[in-house]
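As you look at this complex, bear in mind that one protein chain is not there, while each of the others sits in place.
Chain naming follows the written order as A, B and C, and within any one chain the residues start at number 1.
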Amino acid sequence: MKNKKNIIYAAIAIIIYLLIFALVETGTASRQLQNLIVPVLVNIMLAVSLNLIVGFLGELTLGHAGFMSVGAYAGCLFTISCDLPAVIELPIAFIIGGLTAAVFGFIIGIPALRLKGDYLAIVTLGFGEIIRSILNSMDIVGGSGGLKGIEKSGNYTVAYVLTIITLIVISNVIRSCHGRSIKAIRDNVIAAESVGVNVVYYKMFAFVLSAFFAGVAGVLYGQNLGIIKPATFDFNKSIEILVMVVLGGMGNIKGSIIAAIILTLLPELLRDLADYRMLFYALALIVMMLFSSNPTLVEFRQRLFAKKEGGK
Amino acid sequence: MALVDIKQLGISFGGLRAVDNFNMTLEDGQLYGLIGPNGAGKTTIFNLLTGVYKPTDGEFYFDGELMNGKTPIQINKKGIARTFQNIRLFNNMSVIDNVKVGLQNRHHYSMAAGILRLPKFGKMEKEMTEKAMELLKIFDLDAEAEQLASNLPYGKQRKLEIARALATEPKLLLLDEPAAGMNPNETAELMNTISLIREKFKVSILLIEHDMSLVMGICERIIVLLYGRVIADGLPDEIKNDPKVIVAYLGE
Amino acid sequence: MLKKLMALTLAGAMIFSMTGCGGSGSDASADNGSDVIKIGGIGPLTGDAASYGVSTKNGAEIAVEEINEAGGVEGKQLELLFEDDECDEQKSVNAYSTLMDQGINVLVGSVTSACSIAVSGESSNDGILQITPSGSAQECTATPNAFRICFTDPLQGQVMAEYIQEQGLSKAAVIYNNGDEYSKGIHDAFVAKFAELGGEIVADESFTSGDVDFKTQLTKIKSSGADCLFLPFYYTEVANVSEQAASLGLALPMFGCDGWDGVIKQLNGDTTNIEGGTFLTPFVPTDSDEKIQAFVKKYNEKYGADPDQFAADGYDAIYAIKLAVEQTGGDLSNEALIDAMTKITLNGLTGDMTFDENGEPNKSAKVAVIENGAYTAKN
Partner (left out) sequence: MDFIQQFINGLSLGSIYALIALGYTMVYGIAKMLNFAHGDVIMVGAYVLSLAAVKAGLSPVMSIIFPVVICMLSCTVLGVTIEKIAYRPLRNASPLAVLITAIGVSYFLQSVALLIFGSNQRKVESVIPEFSLSLGEIHLSGEAITTLGVTVLIMICLALFINFTRVGKAMRAVSEDKGAAQLMGVNVNTTISLTFAIGSFLAAIASILFVSSYGFVGPYSGAMPGIKAFVAAVLGGIGSIPGAMLGGIILGIIESMSKAYISTELADAIVFSVLIIVLLVKPTGILGRKRITKV
């Protein structure tokens, strides 16, 4: 049964890729859509990787953009300074970006061992801001003007492959004994320790893995745009990713994917509203949260759901 | 040699002496009861034995090894597992996954095997599923294996906690009020289950309980705690008739 | 299940709606014979930097209206499509794609440097003429299709360094916005040039975007022995700095860059604390020049405020396009337009200019002084 499910997923992944390929290569897709494919995939990677910390480990962090930025800078610096063919250069850049971010994930994981909830949130927010202000004052990476002249070698195929790798790795981790340990820590740290779950190790692991993919996503972001600047990776960016995770459902990978798609496309589709765009986005955010989290509404939905089940 | 050897164990919280001069010897395979009025320090002793609290004085030997200062994880690996007074399940995980987390203590595969789905992963997961189902069957939880733990009724949650503790293959099982909130029928059933697992898993048990019928019914020895001190230690019949114990429970 | 289904439908509908408009978009761009010239504009209309984008858009709109009222260009009417980028590079590129779908012929934007650079990475592949009104970083014109209206940052810094030393001042204190490339670019060039000319930078302070308290920096400057203060950043913070300097009793002659334009409005016309402040600008709204006065009047009627330099840059960008189209005789192909850009001479609000092959404007800078609550041009 499990194998069957995997085959279905693989089939879906291939069909979606073929669909993208067809839409882009035949020119059916608008420029707008073609252009949005990579950002959507970047956001999926970010949301899914953040979900590992927020949804599965149950720790609130507001510094995901920080991981993304160090990854982006490390990976893109490598491609700038290196002159290898893209086939060799790109994978190395992604790995360098990922590993650098992972190192920062390890460092930021340390306070997560001691702090919880809102305190951890503010500390991770602080880490993100520290990274940003250091990047701002580092002239060798372009300072506030950003790192320019990155070869634009990120295309939708590369992005798609990376996204699929991210999805496979994270969902496989979640559905393995390691993932169970991470979820056990989320549900009850004391009980987890009492059955021998190595809390320190798994907390660190979740932070490192999550940071790794955020870093890879950052490299992809840079490779796609050709320029990265510190101001992009401020805490608003972290919040943007967090909103995707919360909206998609904590600990729900499919939800993160859908939320990332919707929230990336939504502002673009709202362009016609011009000045009212941000207002509408804010309202949509509030209404969606009220709808998805209000206890009365949640109960109502569950009743509806239960009825359907019963009807079958 | 005794499985558990506790010598003059004690802990203070600030000025409060929660447990003082606690001595106990538990032989392999024994079922020991730990009783006492509320606030006597019973759960504190469990916390000391499982490394949640660090004792301020005294020594605790398990299987001949000094356990003072070891972390809960190390202690669990050595073979002590416990349940909690206020149930602590992994609420948002399925019943079977709760047990599997316990099993992982002894059944492990590498990260690479998990991510790349190497043959080892399939083999171990299959083995774990089988073992977990076996355990769940003992506790009559096999029908609910795929349910969320939080959706189980209270009595079954208590059972699941015991199943999870057993999954770590302990030599010593600490049960903190396993019959709390159960009706007499459920309690009777629980007594059977406890006897059964003693037989089947060859595990020693230390048990905190207020339900005297259960304690007197299954415990081989009983230790009585009052204000952090041991006031009696002996066979159920001795305890039943100990004037100090009667005073402690009924007042003078 | 219901929620999932809804979400999936929503996502699907979004994608579908985007493929839907694809067909019509590519048709329009291919259509050269249409009687409308579509000009795309990109800039921040929301977010921290919104005021720059809004001004640019307003200025450009006035130019488009003027040209259309006068009968258009080569018999064609102009249409301005302006998209928001929130000063975010990704969103800027998104905006560019949206505009390309609508079949734009030329692009004005983006207003800010980094966004402009990100967009030119895309636009250079399409070969479309891109004119950034105010992207002042060196790299904004790196691609062959990119031109700019404003000065580059280094140029401003160098000119100001020379100007200040001509006033007989040699000990400069500088504050700059470390989070803003524009400010840092001017600062770096200024510091280098000032030292090269024999001056001394006695205090070199920075702040980051969003800061409102400058007392610490000013206190340091106060005891540094500086004889002048160079403030290369935008008017919002300049207003803060000038007021706080006064409250600390720091009274040094102040110098700035073209970002100062707008500071008087910011101060509600009360310029006591910044009296005599001198800055480099291509555009002074009080300039007696007829063209400028007409523009200021129209802008005031339409938007109820005095135009700033961004508005003037936006206005000039549209006129540059008009001249280029006239030069090609109505040929809207990318190559022709880009080629035409180097041949035109624009008598713009921000000065008379020609463009070289690198996309840089050749124009002279004006020095403006704040006197009695108004900008006074000084040459």
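The rule is short, and it goes like this: a contact is a pair of C-beta atoms (placed from the backbone, for glycine too) under 8 Å apart; a residue touches a chain by one contact, two chains touch by 3 or more.
From a predicted model like this one, the values you see are computed outputs, not experimental measurements.
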### Query
Hey, which of A:N6, A:N155 or A:N294 is the one touching the hidden chain?
A:N294
### Hidden partner chain, residues of chain A it touches
54, 60, 110-111, 114-119, 121-123, 125-127, 129-130, 133-134, 136-137, 190, 235, 239, 242-243, 246-247, 250, 275-276, 278-279, 281-283, 285-286, 289-290, 292-296
### Query
Considering the entire assembly, which residues of chain C contact the chain that has been omitted?
46-48, 50-51, 54, 178, 205-208, 210-213, 215-217, 219-220, 223, 236, 239-240, 243, 247-249, 262, 265-268
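Here, only the chains that are shown with their structure count from here on.
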### Task
Indicate which of the five shapes (line, ring, star, complete, other) describes how the chains touch one another.
line
## Note on the structure
In whole angstrom, the CA-centroid distance of chain A from chain C equals 34
#### Entry: Between chain A and chain B, centroid-to-centroid distance (C-alpha), Å
41
### Task
List, in ascending order, every residue of chain C touching at least 2 other chains.
none
### Task
Send over the residues of chain A in touch with two or more other chains.
none
### Task
Would you pull the chain C residues touching chain A in the complex into a rising list?
1-4, 7-8, 10-11, 14-15, 17-23, 25-26, 45-46, 83-84, 87-91, 93-98, 100-101, 113-114, 117-118, 121-122, 137, 139, 177-181, 184-185, 208-209
### Task
Going by the contact rule at the top, pick out the chain A residues touching chain C in the complex.
23, 27-36, 39, 133, 136-137, 143-146, 148-149, 152, 221, 225-232, 254-255, 258-259, 261-262, 265-269, 271, 274-275, 277-278, 292, 301, 304-305, 308
### Task
Over in the complex, which chain B residues touch chain A? Could you list them?
50, 52, 71-73, 76-77, 81-82, 84, 88-93, 97, 100-102, 104-105, 107-109, 111, 113-117, 121, 124-125, 128, 164-165, 167-168
